[in-house]
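Complex shown without one protein chain; remaining protein chains in place.
Labels A and B are assigned to the chains in the order they are written; within every chain, residues are numbered from 1.
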Amino acid sequence: MAARKSSYGKLAHMAQKVQGIDWASDASLVEADEQFARSAPLRERHHSCCHGCYNCCPLWVYTEDGVVVKIEGDYDGTLTQGCLCTKALNQQHLVYSPRHVLHPMRRVGSRGGNDWEIVSWDEAYDIVGEQMALATRKYGPYSIMVGAGGGGTYGNVFQRVTQDAIGAPVCISGGGCQCYLPADCAGQWMRGGSNNRHEGNNAREMWNAWQPAMECVVLWGAQTSASGAAYAARANAEMRERGIKTIVIDPYYTEEAAKADIWLPIRPMGDIAMLLGWFNYIIANKLYDEQFCKYWTNYPFLVDPDTRLPLKAEEVWPDYVNPSADPNDVYDTPAYVCFDARTNSVQPFPYTAPEDSPVDPVVFCEAEVNGRLCKSAGQIQWEACEDFTLEKTAELTWVDADTIERAIKLYATTLSGIGTGQFADMSELSSNFIFGTMALDMLCGKVNKPGVVLTEQKPESRHTARPTHFWCNRPYQETFGIGWTVGLTEGENLRRSQAAVERWNAKGVDGKAKQQAFVDYQLARLGSLEHKAVHQWQLNALAPVREALLTGEPYKISVRWEQSGNKYCVMSNGEQWNEAYANIDFCVHQQPHMTSTTIEDADLFLPMQEWLEFEHATETTTQFNQTFMRKQIVHMGETEDPFICVTRIVDSLCEKLGGDDAVLCRDFQFNGTYRTKEDIYPAWAEMFGVKSWPEAVKHSEDHTLTVPIDELYQFYQHLDIVDDGLPAGFATLSRKCEPYVTMAVLNGRTGFPYHFPYTQVAADGTWPEYDAVCTYKEQSENMLQDDPDFPFYLTTGRVAHYHHTTLRTAPYSRELIPVPDMRINPRDAADLGVAHGDWVELSSRRGATRGRAYLTEGVRPGVVMMERFYFPESYDHSTKTMSGGWRQCNVNLMARDDVVNDNFASASWRGYRVNVRKAEAPEGLWTEPEQFQPLMPSRTFESRTEEGACHA
Amino acid sequence: MAPKIQWPLVLFSMLAGCGGCCFAFAGVAGALGESTTVTLWATGISLVLVVVGAVCSMMHLATPRHAFAAVTHLLSFSGISVELIMLGVVSALMAAYGAACLWFDNELVRLVLGMAGALAGVVLAFVTGHGYLISSKPTWNTKKLPLAYTGTALVAGGFLYAAVSVATGGVWAMELPVKLLLAACAVFSAVTVAAYLGHLGMQTAKKNPTLFWVGIVVCGLVVPLACAAILLAPLPSMAFVAVAAVGFAAAMAGGLSLRMLMWIVGAGFLFFFEDAQANRSAILNC
């Protein structure tokens, strides 16, 4: 009863504020209660899942007469068990926020002024279509650039398929090259499956409470209690209670580190040295899994010193007949070359079950093959780490040798695995790190078995045929005949390519020309010639895109279609981007809330749905073994579903250009998007086994699809005997784990597997050589240098309260963390004369910004840590000086993208030198709780809003 | 982290205390034979101070309605209810004493009312401080606090009485017994304030150095002692009034400063919510 009373009281209060009705003015709560009792509100409960981040925690939403009055966790969440983080709870404010834009708006006045007028959706689509058509006619389709969201986006697929549909190659993301793309490649390239990153439902054996086998987990730069603020925090707590030991490798004393059994307080970006130290110790002390290495990895393969590719048996013995080859030339099962311990000679090494192997391959060796000295892949890895004795490792990582040794021993002698975070993707070290951590688990045989990280946890992972994979799940090969399916022979890949061409021809379109157009579009991705793995996600290196914006070379970019929150906050080089974006002729921004990007650059703003308004069945709706319906529980104003929005924009573009044929491939769009809800409902309904999605949603119950736990956890899939009579193996080139990353070598050479049967090589015929094993590397700016002008080193870690650019308009978050903390060691602070809570200025060779000092012994002297931030109050109409709010406290102003990782073009947004000094507080920021009153929800009862009321 | 300075309470305790003590002086002077015109003036002014003080204390409660609620709980004998009781008693005695001066020409009645009033006035000053004896606040939890409240109120009330009485033609204030009484109050105030500061320790007491040196030491201790000493000497009445007025102003400032200090140093042993907000939720030095 009390609950009802207090919420009614609140409602009355809100109603009073919003509508000016004096319902409860004089009345005590009791009287208000009676008023309401007469018209008892309809109280309902709806099941859904959160999209405060990509983790999809299940929850219940309570409404009273359709107004959300409460959000709480669902006790039936396998991992969450009812918990929710602040980001989820704050959705109740975000959806009713005065800053939640409810109608399309066109800018009036100059960019930066924050003056808008409402337009209808029809008008809005008309404007975008017209502008895009204009650009296409004038400069071609490459002139339309897409801005994609990273980890927080409501979906990545629709951006990609939209690019493919219109043939617009320029897409940049705050994530992508800086987040997960390297791991995605590593997973596919090295084991044809998932990887060791904590995101994306990987690395979850440690949470296996049902058949607990794991004894130890290495959390390498992964702060899951913040980055998985609800479900991972909960699962971690259960895991520790089960007694799993944790080794945490992190420069910061995170929640994970504070509770770890062993914490390696590493020098930031000293990780590659640390990895090589682990390799060295494990190999030198024979702590690796020799059997696994011999038969299930490519370590024993002898490598051609010129091509750097593992030798195939046929290359050495032209007449060699591979006993495992597919007589139908469909599935690829190559035979390689090894040094055989039984015969003490170089021998062909065909793919067989280990017990049937004709050879006993030597993992670490050199052998002469046809007059050339060839090293085994294992030997190459060994030589890369040979120098890294414990002493040297300690010297380079700044962790003492004993602690390192204890950690390695614990890792190597238990059922364990490495789970990684994203920090290295934010650096030049991204490939070295991900290849190294994956390879280390492979070296130790920590693959596909209980108690390890590298397991394939889905029922579909069992095989009946030799496993294959295509790098994305989109039908490039079927549609355009482009790309190589790993696990199929060259003949089969060529046949598939040809078939696609013929399908076009049959439709009366020149198939070869279509294919060429698609390849040209792919190759036009900026920076992809040097960093060929950006193709994995249809991305571009960042600096070349900026260069193109500024110079019009190699082609003019005229329209910006921005679908992420606030690139000024999440990406480096903000000032230069600001300059570059000024050259854009037309910018459309689609988001639920306005951000700095809207203020600085947008000409048209398309209001998207917050997740309480956004229904979906497939886009980030799965957590662990459960898939949830994300329901539309409220709908404010005219906010739109982003999937429909992008489709309608392309519709409009096609219409203006004179038909669907005017773009690269209109139909490709529908590999992930839909034009209307009615188009997609049947598919969703089928997926959830309900007759009708709208009906099911109305019932508001829990429709969760659950994979039974014993089906979820699958092991030893590679040992399944499949239809060729052989163990299934892995979906890789060799059918084995590839800790020697052959794909990286091939990728550098030709762009393989992305453009097959075409290649991507420089005009002068040269190509980059990418490392195939983890090799020592430091950041260009590192802590080993003496740098008196920039004596500190900056890195970052997530805070649980904010997801990238989101939630800065959530008053209950801002009152707790109004401005970013700049974490600094008290001894450094004392030297600088800085006290806890003082403002400081940080500067690097590239830029400067401010933060508020948070003194903690949790950071090493010489290191500072700070998260990204921007301030929506800077463009509140109450402010004295209107601005985009992205300069005051934005670490990324100091970061860089001019030096990047070779393979993945990952920019250095962490790991660079800075200086720190005491400074004044920036002006106009809200820091006291009461100041956030203008952000409190004001639209509880609004379905439509007045013009002007709907923006800042 | 300390609670915010509660200005209504600071003003209330000073004004009501000062009024009560001024009334006490009037009672004593009346007993010595001061003219009723003079004591009546002093009583009137005291009553105004007490009433204004009471209004201030109401401002501390969110709504005046609450003051009535407080009255209905008089018998809880909590700090607040005792304050209320004493406010009532003192006001009633003032009114009665005033009435007696005006309408009853009975010295005994006046004497009894005057002496009772004197006692009640001082007790009022004491209880306005006594409510703060709370075990969880080490800086408050000492009898020295209400005694210092009493001392500062006595000296302010004494100077006020001296100034008012002489200005309205009184004679007794310039006689030795009252002068000595005033000097004794000044010393008492100095001793109790010093005792309370001693309880706090110098480091805490000097948390706000200006308040400490200017407010408490100079205005609260040095100036009143000096004025009381000067007043011991024979002075023409204009000069006497002037010195007493200076003493009064300083004593008020000193008394208010002491009360402000009480809030400024009024941290409980743990003050989580305030600390959290001020320190970004960190307890660093543990």
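Keep in mind that, in the parts below, a contact is a pair of C-beta atoms (placed from the backbone, for glycine too) under 8 Å apart; a residue touches a chain by one contact, two chains touch by 3 or more.
What we mean here is this: contacts and distances are computed from a predicted model.
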{"item": "Name under which UniProt lists the unshown chain, selected from \"Sarcosine oxidase subunit beta\", \"Glucose/mannose transport system permease protein\", \"4Fe-4S dicluster domain-containing protein\" or \"Carbon-monoxide dehydrogenase medium subunit\"", "value": "\"4Fe-4S dicluster domain-containing protein\""}
{"item": "Hidden-chain contact residue, picked from the options A:Arg308, A:His801 or A:Arg939", "value": "A:His801"}
{"item": "Which of A:Tyr96, A:Tyr125, A:Tyr253 or A:Phe388 contacts the chain that the document leaves out", "value": "A:Tyr253"}
{"item": "Residue among A:Leu84, A:Ile244 or A:Ala731 touching the omitted chain", "value": "A:Leu84"}
{"item": "Sole contact to the chain not displayed, among B:Val48, B:Ala95, B:Leu176 or B:Leu270", "value": "B:Leu270"}
{"item": "Residue numbers in chain A that touch the chain omitted from display", "value": "1-3, 5-7, 9-10, 70-73, 81-86, 89-90, 92, 225-226, 229-231, 233-234, 236-238, 240-241, 253, 255, 258-259, 263, 265, 800-801, 811-813, 815-816, 825, 856-861, 928-930, 932-933, 936"}
{"item": "Hidden partner chain, residues of chain B it touches", "value": "1, 3, 6, 60-63, 66-67, 69-70, 72-73, 76, 78-81, 131-132, 134-137, 140, 266, 268-277, 281-284, 286"}
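Criterion: only the chains that are shown with their structure count from here on.
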{"item": "Distance between the centres, which are taken as Cα means, of chain B and chain A, whole angstrom", "value": "68"}
{"item": "Complex interface listing, chain A residues touching chain B", "value": "816, 821, 826, 836-837, 852, 854-856, 929"}
{"item": "Touching residues on chain B, where the partner in the complex is chain A", "value": "277-282, 284"}
